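Left out: one protein chain. Kept in place: all the others.
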Amino acid sequence: MDRIPILKMGNLLLVSIQVDLHDQLALDLQDDLSERIVATGARGVLIDISALEIVDSFIGRMLSTIASLSRLLDAETVVVGMRPAVAITLVELGLYMPGVRTALTLEHGLALLGAEVRVSRSDEDEIDDAQGDREPDGLAGYAPVRAGPGGGEPATTGAASRGDGGRTGDR
Amino acid sequence: MTGMDSQRHPIVTESDVVRVRQVVRTLAVAAKLSLVDQTKMVTAASELARNTLVYGGGGEMMIDLVDSGRRRGVRAVFIDTGPGIPDLDLALTEGWTSGSGLGLGLTGSRRLVDEFAIDSSPGVGTTVRVVKWSR
Partner (left out) sequence: MDVGDVGDGWIEPLSERDEVLTRWVERVAGDLRARLSVPELQRELGEIYTALTVALTAGGTDLRAEQFGELRALLADLSSGRARQGFTPRETAGTVFALKEAATAVMEKRNVGYRDYVRFSEFIDELGLFTFETYVRTRDQVIVEQSNQLLELSTPVIKLWEGVLAVPLVGTLDSARTQMVMESLLEALVSTGSRHAIIDITGVGAVDTQVAQHLLKTVMAAQLMGADCIISGIRPQIAQTVVSLGIEFGEIVTKATLAEALALALRRDGFRFVRRAAGAEIR
């Protein structure tokens, strides 16, 4: 049984749906993604649907469910690349996918997640500072995401140290 | 309105729903529907095929190209012999849903097509006929 591949990039998970989704494949993706979010401690999920020629209520609900699931697991989901014809059809269908954040392109999606995570990072800064046990290395884990909107540091440095150090830092 | 050789496709498994989408797309292209209209028709077919599978316990789709003299179009008919819909008016009420998304499937797909006719009797089954015309 084939499955939709999930790529890890820094503290993000990247899913590009390239096939005509049948229902079981969609359900599998839901399961696989939540497992991977927990296993990798990812803070963001990007789902590229630019290859999808249609999104019906089933796929729309899948995207909503993934967004809610990942939010519970402390990761923000952004759906990118929805085609105009698909968007027009969804509006006509009355399916507005509440709770699903969208972005025009992968780049915009990265920027959106970058802004999100940066906010939560500065919150942690305050707490860490107050407790006086701030670990500079632990926070480096957010570097790839911070680089999103303006460009900046290469993504790989952060990704390497992210896995364990970052996780303990933010408890 | 005249129809040309009609095709018959079973809707018994989930992958049949995917095949229905592909068949409808091919005919929508042949009828020279615009990209947006193709997408609307394929989406409507996907909703209706899933209804046939999930609520009708399986069935089939008949599809053909139609010609009104001025415009071409695609006509798809979804037939099942399932439990039927007891209250059609309710099922077609905006925003109503059986709890598993049936409502959106019917009312939503009705908004996506140009012609929509439904016939359902409890215990006998449900037939939904939709047509999308080229602009």
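For reference, chains read A and B in written order, and residue numbers begin at 1 within each chain.
Following the convention adopted for this analysis, a residue touches a chain if its C-beta (ideal position, glycine included) is under 8 Å from a C-beta of that chain, and two chains touch if they have at least 3 such contacts.
Just so you know, these numbers come straight off a predicted model, no measurement behind them.
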Sole residue of A:Val45, A:Val80 or A:Leu113 that reaches the chain not shown, by the stated touch rule: A:Val80
Contact set of subunit A toward the excluded chain (per top definition): 78-80, 82-85, 87-88, 90-92, 96-97, 101-105, 107-109
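The rule we apply is simple: only the chains that are shown with their structure count from here on.
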Intercentroid distance (Cα basis), subunit B paired with subunit A, Å: 34
In the complex with subunit A, residue positions of subunit B that touch it: 14-15, 17-18, 21-22, 25, 35-36, 38-40, 42-43, 46-47, 50, 94-95, 101, 104-105, 107-109, 111-112
Interface residues, subunit A side, partner subunit B - complex: 20-24, 53-58, 61, 83-86, 88-89, 92-95
